[in-house]
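One chain of protein is taken out of this complex; the other chains stay put.
We just call them A and B in the order they show up, numbering each chain from 1.
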Amino acid sequence: MASVALRSVSKSFGHVPVINDVNLEIADGELVVFVGPSGCGKSTLLRLIAGLVPVGAGDVVIDGEVVTDIPASKRGIAFVFQSYALYPHMTIARNIGFALETLGLSRQEIDAKVAEVAVTLKIDHLLARRPRELSGGQRQRVAIGRALVRQPEVFLFDEPLSNLDSDLRMEMRMEIAKLHANLAATMIYVTHDQVEAMTLADRIVVLNKGCIEQIGTPQQLYHAPQNRFVAGFIGSPRMNFTAVSANVSGASCHLMGPGNLSLDVAITGPGVPAEIGVRPEALSIAAARQGKLTGTLERLEDLGHEHLAYVRIAPETAWSVRLPNSLARTALGTSIGLDWRFEDLFLFDKDGHRLDHSLSHERSAAANGALA
Amino acid sequence: MKTRLERREHRSGLLFVAPLIAVLILVAGWPLARTLYFSLTDAYLDDSANHVLVGFSNFVEVAGDPVWWRAVRNTLIFTTISVAIETVLGLAIALLVHQAIPGRGLVRAAILVPWAMPVVVSTKIWEWMLNDQFGVVNRAIVGLGFADHGVAWTANGSLLLGVVIFIDVWMTTPFMVLLILAGLQILPEEIFEAAEVDGIPWWKRLWSITLPLLAPTIGVAVLFRVLDALRMFDLAYVLAGANVNAMTMSIYARDRLINNQELGVGSAASTMVFLLIAFVAIFIVGALRLDRSGATER
Partner (left out) sequence: MSTRIKRRSGAYYRAMRRVRQIALGCVTALLLFYVLFPYYWAIVSSTKQGAQLYESVLLPALDFRHYKELFRDANFATSIFNSLCVAISTTALSLGLGTLAAYALGRLNFPERRSLLLTVLMISIFPQVVVLSGMFELIRWFGLYNRVWSLVFAYLIFTLPFTTWVLTSFIREFPRELEEAAIMDGCSHWRILTSILLPLMGPALVSTGLLAFILAWNEFLFALTFTLTEGSRTVPVAIGLLAGNSRYEYPFGPIMAASVTVTLPLIALVLFFQRKIVAGLTAGAVKG
């Protein structure tokens, strides 16, 4: 097995920079997930590690060895593609065993290995078929089998589940988690689906515009995002934001904003808050003028297991609230208050960096401590 | 029972294709029928109305003419060798151009030049380049010390067919390249990336992935080229006229028909060309079909 490291890696396509000075260390046996909005460079980063795309600058290191100049075929990695990339003219058995044909193994050895992998992935009854005759989930299993059979040092997954429907996706997610637990192999997994990221990852790398925004455990990203981008990206529905004006006097700071916001916070570091954020699940409904914010109930969504309320606090800003029980008795258009606990408040400066305030600081420290 | 809507669609469909059908009957159906008819008569071109039916004697005459069989042989040799070379060369160039090579756009454009030139022009240019005394090819051969004196490319009967093949390869390989390149471009890139990551060496990628996936495209391209080569007329005619060393079936038929004014015999020869090409077409289409259905069953 192997560790993977990226050292000051950059890449541009023509004059368009795609990856911008990325540094990353991935430990042996770790499962790291790259997430980010589309076009953030996460797939490109994976391809750089695989050697499918040559790096522009910097080095890729696998197992302590610089492999920047080594072609993809010699890097000892396996890649699972979003489109599965199965060979359409070959049987499933040959698809899985194809890479072994060049390693000088005998027919029997190849067949034995293919059979073993097929049993692990429950596709042993499909070996004589062709990719076109298989369902999406089955094809995905074959693609994973093709990676498994080579016993590579590093597995790379490029949005492997995004072409599956949601049931299958959940099933395959568990399958991949199980594989990782059994193989203890290093895995890098690219997805735009934060549920996959949160559930699978040992650590998550959040990418935006070719730069790493934050690296951390799922809990760190959720509870202690370093900036507004990560705060907004992780969590669903996304965090509510609103711009505020701050009146700083010493360590204490008075915040004013839409929805009759008027709040005192204690800032523990340098910086002036320009925006606040609260997660929908941290909000609770209070009577009008009772909470920290006031707004108009605009829309209610009953999802069965939970309810979402949309509260307009300013002409261009509506906050979403996630509630365990219904607000059925509240009429739309009613003015209501929103409340939250102090530790659930996130503050950001005008550049989007998160500012520690006394309560949230303690809390994030606790989160870090618990995970370390 | 057809619905009214279907009937209406049927009617307007026929209306739209009616001009096409009318023109095709006029320019293809009728002349073809007349050719078939003339092949059974003793008509001469200068007075085609004055003829009697003579049964299959024209076919017997053509079949008994050693020059005809020479033309058939030339055509078959020409078709086999030139299409084979064009396919291999076309595949190689297509694979090259498909790579990220410097000046790829320029190469793609340049490849179209030989294809766009009129056959007559290409032939004339090569005839000049291959001229035994003053041609640049012979100059180069002598100048570089490969031979003491130039080769009589076009004057030597035994080399003539080879020269025809050479020029045809130059003219029509671009067509092959374009078709194969288009076929390459619709293949999903990720399949090749998967093979690369899996450590498959390039020759095995070519043999086990690219070629099988490209086979239908190559099959269609070969079909087009073979049918085109079998009816070849202009290149050999401009280069060698009715010289038997390079005479193709089409040249033979036209020679009998126009130069000898033998409308009956010429039509019989044309009919035989037609039958031969139809036979080859059916054979190749059948082979392509078999290949495809075989691939799906297994």
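In this section, a residue touches a chain if its C-beta (ideal position, glycine included) is under 8 Å from a C-beta of that chain, and two chains touch if they have at least 3 such contacts.
Since we're looking at a predicted model, the values are computed, not measured.
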Contact with the hidden chain, among B:V88, B:V136, B:L211 or B:A287, goes to B:V136
Missing-chain contact, candidates B:I85, B:I125 or B:L159, resolves to B:I125
From A:T68, A:S83 or A:T317, the answer for touching the chain not displayed is A:T68
Note that subunit B touches the absent chain at residues 6, 9-10, 12-17, 19-21, 23-24, 26-28, 30-35, 38, 45, 48, 93, 96, 99, 101-103, 106-122, 124-126, 128-129, 131, 133-134, 136, 139-140, 143, 170, 174-175, 178-179, 182-183, 186, 199, 217, 220-221, 224, 227, 230-231, 233-234, 237-238, 249-250, 253-254, 257-258, 263, 266-267, 270-271, 273-274, 277, 281
Subunit A residues touching the chain left out here are 1, 66-71, 74, 76, 103, 150-153
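The rule we apply is simple: only the chains that are shown with their structure count from here on.
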Taking each chain's mean CA coordinate, subunit A and subunit B are separated, in whole Å, by 57
Residue set of subunit A touching subunit B in the complex reads 50-52, 71-75, 77-79, 81-83, 85-89, 98-99, 101-103, 146, 150
In their shared complex, subunit A is touched by residues of subunit B numbered 188, 190-191, 193-201, 204, 208-209, 212-213, 295
